[in-house]
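Pasting a structure here, questions to come.
The complex appears here minus one protein chain, its other protein chains still in place.
This part shows chain A:
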Amino acid sequence: MATYSSKSGKFHPLSHVGPICALQSLKTLDDVVLAGEGPVLKAYNVRSGQLIAEKRVFPRNKIHGIKVYENTEPKLVAIFGGRSLSVISFDDIKLPGNPVRKEYGVEDWIFAVEFSCDGSKLYILTAHNVVITVDVSGMTLIDTRNCGWKSILYSGCIRSLKDGRVLICCGTVMDGILVWDLNESKLIYNLKGHEGSIFDVELSESGEYLVSCSDDRSIKVWDLAKGSLLATGWGHGARIWGLDFFDFGDQDEPSFKVLSSSEDCTARVWKYIKGSSELVQEKLLVCHTGRSIWSQCVNDKLKLGFTGGADGKLKIHDLNEESRSGYKNSSWSISKIAGQTNTIFAKGEAIKGYYDFAQGLVTLSSEGKFFVWKDGFTKWEYLFEDKRFTSYSIVTGFEGKRIVVVRNKEGNILMVKFDEQCRQVNSNEIQITDCSKVGNMLTSSTDDRLFILTESLNPTDPLVLQEVDEQTLEVKRTDLLPKPQGEKVSISAVLYDRDTDYLVVGSRFATILLYDLQGEPTLSAYYKNLVKGDTVSGLALASAKKETREIFFYLTMKDCRYYIINIDEDRKMQIVEDNQLQRGFLEGLLFDGNGDFLLYGFKSDVFYIWNETRQFEVARIICGGPHRQWSFHHSIEDGILRYRFIFTRASDLQLIQNGTRDFKEFINSGLHGREVRSMCVMNGKDEAKLLVSGGEDTTVKLSELKSDGSIELLWTQRQHGSGLQSVHPVNDEFVMSSSAREELFLWKVSQEPRSCLCLYRTIKPSSSHPDLRVMDFDTIEIKEQGKAVGFVVATVYSDSHIRIWYFNYEEKSFKMLINGQYKTCCILLTRFLVLRGKLYLMIASTNGHLSVFDVNSDLSRYFKLDGNSLTVLSDKFEVSELDNLIVDQQIHQSSIKALDLRYILDSEIVVVTGGDDNALILTRLIDDGSTISITPISFAPDAAASTITCVNILDQDKVFVASVDQKVRTWDISRYDLKLIDDQYTTVADTGCATVADFGEKGKMVVIGGAGASTCKL
């Protein structure tokens, strides 16, 4: 590994987030999981989530597999990846420091390794179906064997059996699975049944069973005693990459389970019962984003599954939720409830409404019978009957108060308070007299204030707000809240905030009402169509300031959008965050023990809880879909989310409650699920650095870039419809991103109430069916007395168009100033240039040309150039033609893929370009007062073995260059002459973008993006 020295321009790798290609749990050490993250082996504690140890194992190759021999102390760990191999003692992993480890190698790609039963030998299966046997103590070759078939493989597995046999099992690239005996070098079976490449094969420990998966998206179970197909499982929506056995049943009940993981980013649990021809899917785990799950393992003792994704996430799955302490799954039919409570239900009488008050559930039947489900939801008790409360009653309550509130359509409101043993403590009845017919009723409460909000069925009636005393259940105050005149309101969510004394009411028709409860309650403001969608399904407080009466709150819309909204001291509403989930119905939000932002709702036939911060599904309960009576209760106990979902299905009441756990839900949250395409760094609060990244997975992510090089994901935005092209900051508050479908989005970075990105404005596409790619853009700020008021942005397109726009933060609209076309080729990059106080636009294209347009005459009509920013002279904007191409010179043979520049004088710029032609070129751009000339000065034709995709000038002396051959290099440019000073390998494949973060005294850091992201220090 390279040593760190700032003078020589060498790199020191810091941190990496990227595809996790190998995972292994241990049998004798429960709480440890080993992960291969690039070339680094990491050991994590699954209970605390902490990194125990890490060691770089290979100089180049990624770790693709880990095998541990546990019958000896210290345990032996064999690690392989590509053609590289290493065997180390488990205790060595924990040693501090990172000693250079001996890397061994074979001549071919390794698919599997296995220790012999006594641990003295290691068997290595290569991609041409050859097994190399190695003596472990001396790491010397013993022999190589094959079964006569040397076809190329896609997968393999080796098992040392107790009876002395060593079975080799291989997945070929076309249909067949080969099973052979190593000792006899003899083929036993060529199992046919799959179609296409076999991506994983796994042998059971006894050698009795084999499971396989292939391109055909099925999983097959084979009997190895007979060589016959036993069962097939279908379900994954894309290719399946990994399989593991677990949970073998005993003699009486021969069965086992299989964990699978796939390109569809889900993992699934399957059950095989002897004699069945079907592998039955038991569980679906939606856990990764983007491309694929690349690795998995199972800890059979703890019943935990682990998956590692292309997104760099390491997720832990509970494979035995049902046995965790506190877990409940029960179902009660009407007759069962009647039987237990000795009551008689009328024909057709059903449970119509219920409220979960934490210790119990109060239910109301269609004939007015009240019951409580108590004693930890094991027993039912009949409470009373009140015939006034029948079919159209609403049952709700005050959260955390054990008070249930029931109203009928006549306006009778019954309140019943319970104690922790679910005994009735108090009750009271009130009557709404202010509306003719009572419609919806909602509640909101704080520590000491309880409100009931009721709406009349007559739309012109005001809302009725009643404050209730928590002890006596008497009405303390009743207020009539006027509705905005002429507006349709149909209340659906309510939030009372104690600090500001505001009542926020969400309604259908995307309307939000704000009532000021200080003094005589008034409608303070209402906001219509500021949020998109129809019905507000949930409201939750984020933060509020008592002095300024400023309030931040979260809002969910039923049609899957959610918002963070700020109402400032002038009662102006601003959207701080605006995002959406893909499909289904969004019902509400909550925060878990880590402070992660969770959303819940329905999609197709399931109820889900989704961790939006970390991007995985927390729970998925099959309930039949959204159209039913349901209740969702949640709390945080010892830092762990406990939830209970009760729903009605086919008139039965069903309850699912999760248990406790003593392990983490995830270890890493990862980053993009596909290649990172563009990145930039902005300054956050308190010297924090924020990394904004755009991926091929169509998301824009906001992360914190820490000074130790680690990247912590904060927020994910899903509003782009295709893979990202460019992401650049405008300043420390605004950032822009571009992609295909002619998408150009301006985002505002907010730090309150949490760090997130909010879509501020978009440039409208020029066509209703946009298929242009916005390849790149550059901005210049517009300032007024030192304050940023807007910017000018130049955009370049895949059809050779160039446009320049004006944007003002107040008006929030983009105005086109210049429009034109370069040629017909695709423009890849653009930069504004300032030469002798005049503005120019430089572009680089697929034809290898650097071109400069004079845009000064057009832009100087509106703006005055003031240093690096503009001031507005005139706002009588018109669109002019781009016609002043003053330089058009070929520099590279083909596409210029990367470019950076540095001003030498106000009339001279040094431009460094990298191309698809492997070349790095240093060019001088000089304005002699009358003409501008471009002269290539230094030329390195074979600067890389592949396309150069990143060029970042670090300072006056050095430029950082990265290329698709996974090389990062530094070149000296101090004498207008390119000289290579450092050349290193990066584990980031498809190396496509880089950005530099300046940590001041702590120095500069480079972030390299591609398949993952790595940080290194200069």
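To be clear about the criterion, a residue touches a chain if its C-beta (ideal position, glycine included) is under 8 Å from a C-beta of that chain, and two chains touch if they have at least 3 such contacts; residues count from 1.
Here is the rule we go by: contacts and distances are computed from a predicted model.
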Listed names "WD repeat domain-containing protein 83", "Elongator complex protein 5", "protein-serine/threonine phosphatase" or "Putative tRNA (cytidine(32)/guanosine(34)-2'-O)-methyltransferase", matching UniProt entry of the absent chain: "Putative tRNA (cytidine(32)/guanosine(34)-2'-O)-methyltransferase"
Touching residue (missing chain; options A:C21, A:C435, A:L586 or A:I780): A:C21
Sole contact to the chain not displayed, among A:G848, A:G914 or A:G1009: A:G848
Residue of A:D771, A:E784 or A:E881 in touch with the missing chain, whole complex considered: A:D771
Option touching the unshown chain, where A:D31, A:D799, A:D957 or A:D972 are the choices: A:D799
Per the touch definition above, residue among A:H317, A:K897 or A:R969 touching the missing chain: A:K897
Candidate in contact with the missing chain, chosen from A:I93, A:V106, A:L125 or A:V912: A:V106
Touch list for chain A against the chain that is not drawn: 19, 21, 60-62, 64, 81-85, 103-109, 126-130, 132, 134, 139-141, 144, 148, 150, 152, 173-174, 194-197, 199, 214-218, 234, 236-237, 239, 241, 263, 291-292, 294, 310, 769, 771-773, 797-800, 824-826, 828, 846-848, 890, 893-895, 897, 916-919, 941-942, 944-947, 964-967, 985, 989-990, 1011
